[in-house]
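After the structure tokens below, expect a handful of questions from me.
A single protein chain has been omitted from the complex, and every remaining protein chain is retained in its original position.
Chain IDs A and B follow the sequence of writing; residue 1 opens each chain.
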Amino acid sequence: MAIEHKKHVFRIFLLLGAVIVSALIARIFAVPETFGMYGHYRAANLPEQAAREVRHGGNDSCGKCHADIKTLHDKGPHIAVPCEDCHDALAVHIKDGKKIAEMPRVKSVTRLCGRCHRDLVARRDDFPKINIEKHVKDQGAELSDQVCFDCHNPHNPAP
Amino acid sequence: MIPELQGFLFPNDIHIHWSLMIVLYPYVTGLVAGAFIVSSLYHVFGRKELWPIGRFSLVASFAFMSVATLPLINHLGHPERAFNIMITPSSSSAMAGFGLAYNWYLMILILEIWFVFRKDIVLTARQSRGFKRFVFSWLALRTYDISDEALRTDHKIVTVLTAIGIPSACFLHGYVGFLFGALKANPWWSTPLMPVIFLFSAVVSGIAAMILMYMAAMALKGLPILRQTVATMASWLWLFMILTVTLEILEIITLSYESSEAWVIIRQLLTTRLSFSFISVQLIIGSLIPFILLLIVVLLGSQMKARVQNILAAAASSILLIQVFSMRWNVVIGGQLFSKSLRGLRSMYDPGFFEKEGILPALLILSLPFVILVVFERFLPMFRSVEEAYARGEIAAEDAEPAESAH
Partner (left out) sequence: MDNVSRREFLGKAALAAGGCAVFVLLGPGQAVRAAHPVGEGGSPLGDYDWEQHRYAYLIDAQKCIGCGMCVKACKAENKVPDGNFRTWIERYEISEDGEAEVDSPNGGLNGFEENVTHVKIAKAFFVPKTCNHCAAAPCVQVCPVGATYRTKDGVVLVDPKHCVGCGYCIQACPYAVRFLNPETRTADKCTLCYHRVTKGLKPACVAACPVGARQLADMKDQFDPVRKRIITERVAVLQPELLTEPQCFYLALDKEVR
């Protein structure tokens, strides 16, 4: 049997087949090693995600060196306030158990206290909120960046 | 670039993530699909009046297809990983369909062009020397059968390929519409009408582009522009533009009538940020005027001078090319101008001229297909049948009747 005048048809489809097969084979080598183990993703990403740096240590990690402040802190109304809220993340200050830098100083204490305590309308009423400007004036003081410290210890601010 | 914000936007919503490149991509694949549909009108649906552009439309589809991936690659955060879409495609992702759709259709197109031009490739191989002979003999796959039986086989295969190619071209462009239409998070995009609107407007842009490119090619070659060819394309263009605009308007009317949660912000979007590009360009100038121009061509074309008919068709085509672009812009950019909070809008997106995903790269990408066509014409002429008919004196003036199928 001779298939007449169709040699070129065979050739082009053969070429096409060869291209497709080699692409599929190349694909096998290109698929990342752990892909598909647990789902349609690269399983090796899981330990990569888990290995990211933990930057906040929690109050206990601060208490390791600053035990006296922590004791004071835990006696007052700020017991539920994390140290790292007002101060920066532990990782800024400590690395591998050693101090690498000073904790950054808070620029405006008044502003920082106001973040929680300013008397915004949206802030719930059962939370201690206050009109800072009026409060300072009523106490006979001048509004400044550090004025809250005149009467309140931030670690145990009961007046 | 910090945008101006009005109302409340979710903090991450102020950025535009899909740029001018993503407006350009459906525009280009739309031209791919549209040019192929024109080719199929000749090869499968027997519209003999399109004989001058039977080959050209096929190669035009290929020329646009060659640049279709460029806007996407330019846009990716990691273009070097672009092949991930074909290495680890996700079966649930419409975007992953790109790998399959693009390569499948490219394969069909290249096969078809090869079979259509095979005789010319073989003849060129035989008649040239040196490097050109080398290249063309390999293009012919080193087999040189151009007997009548072989050419008949070629013709049969071309018909089959075109038939397969139509749904393939539709899928290539339709999935883009689905990509937007199936996204429940964005109420401006989410509608089952989206793939249909995209597809029909793609055909509009393709036919309009073919009309203009045919006229330009004939003018450059000093060949007559046949009135019947233009008239046939104009009537198909008219039909598809009516369908497209009907659907586009239907979408707005339905949104407004149902008046659901998103309508308030969408109405604001359309009347403020998109008032120029949607109402003025897409609807009024872009749809109404071509509708009237093509109405005149279709109903009164045979009674007017060929030159007048051609000018009207060219004007309508030019406007429609802009209309289709503005439709892409309004969908892609418009959908990102309002926040998912449905409470806020941002200022209009400015793509910039020299930006990486700006106007200059877009213009460069759009000009490449024309370069490809010029180069292709140099080695494998696409209008031989027209040139030969003209040389034989069969078509002397613009009013000439269609010659026999000489492709």
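FYI, a residue touches a chain if its C-beta (ideal position, glycine included) is under 8 Å from a C-beta of that chain, and two chains touch if they have at least 3 such contacts.
None of the values given here were measured: they were computed from a predicted structure.
In the full complex, the chain left out of view touches A, B. The chain omitted from view is touched by exactly one of B:His17, B:Lys132, B:Lys156 or B:Arg392, namely B:His17.
Contact with the undisplayed chain is limited, among B:Ala94, B:Ala315 or B:Met348, to B:Ala94. Interface note: of B:Leu76, B:Ala163 or B:Val264, the residue touching the hidden chain in the full complex is B:Leu76. Along chain A, the points of touch with the absent chain fall at residues 1-7, 10, 14, 17-18, 20-21, 24-25, 27-28, 31-56, 58, 78, 80-82, 84-85, 88-89, 92, 114-116, 118, 120-124, 127. Contact between chain B and the absent chain runs through residues 8, 10-13, 15, 17-18, 72, 75-79, 81-82, 84-85, 87-90, 92-96, 98, 143, 145, 147, 150, 179, 183-186, 335-336, 339-343.
Throughout what follows, only the chains that are shown with their structure count from here on.
Once the centre of each chain is set as its mean CA position, chain A and chain B turn out to be 46 Å apart. Within the complex formed with chain A, the chain B residues making contact are 83, 86-88, 90-91, 107, 111, 114, 118, 140-143, 145, 147, 149-150, 153, 157.
Against chain B, in their complex, chain A makes its touches with residues 4-9, 11-12, 15-16, 27, 30-32, 35, 40.
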